[in-house]
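Quick one: the structure is below, and I'll ask about it shortly.
With one protein chain withheld, the remaining protein chains of the complex are depicted in position.
Now for subunit A:
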């Protein structure tokens, strides 16, 4: 008799679950084959508010967002920290309050024109809007891309072509800076200036320096108009001591190079 009861329960449970699954199968197939697309309303009832003040001293904790290219990513630093994590760490010590990295949105190979579009993405907006401090590197790929490919001899590496490129991409940088400022007018925006990764190649040195200087000047022209923006120069570091600061790919800084960049950023933020 006992096995009779067991059988009954097993059969019942088995039939019920099979029926349920068969119905689910029907629904699933129907849903995949005839998807009913619908316009979705996004709940924007509570938009993120930018911080109320830009004064670090008045805050209990600092939130950092970093955007840009491979330098922000930390490429070339074996520890993976890059200047971003070093800044976060040292700033926390200097200010004696928690400093938190919201997002490191550095993307290898990103160019300024691509970043302009990225800033429309919701995730970028979230991070920028909530941050107290925004770290930015961009531009190196716009200008030195052809150098990375080892393409020194072609048209693309003549001074005039490069200077044209600089003028073109600087407009994108300006757009980026203004867009960040609009999203979060109370954040401190730190732009890390370009350096010349070709400083130790005799034939390239002068061209590289000229181009980098032009770029940094154009960047400064925008940054100077906004008190919440800072330009941190790096060109001088890599001019004289390039071999000690550059990584083996001859483009990105190494750990020591990032250390120096971080140090400079900190100097400007928390004297």
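Operating definition for what follows: contacts are C-beta pairs under 8 Å (C-beta built on N, C-alpha and C of every residue); 3 or more make two chains touch, one makes a residue touch a chain; residues count from 1.
Note that contacts and distances are computed from a predicted model.
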item: Options "Sigma-70 family RNA polymerase sigma factor", "ABC transporter permease", "histidine kinase" or "protein-glutamate methylesterase": UniProt name of the undisplayed chain; value: "ABC transporter permease"
item: Residue touching the undisplayed chain, where the options are A:55, A:121, A:236 or A:249; value: A:121
item: Footprint left on subunit A by the chain that the document does not show; value: 3, 6-7, 10-11, 13-18, 20-29, 31-33, 35-38, 40, 42-44, 63, 73, 100, 102-109, 121-124, 126-127, 130
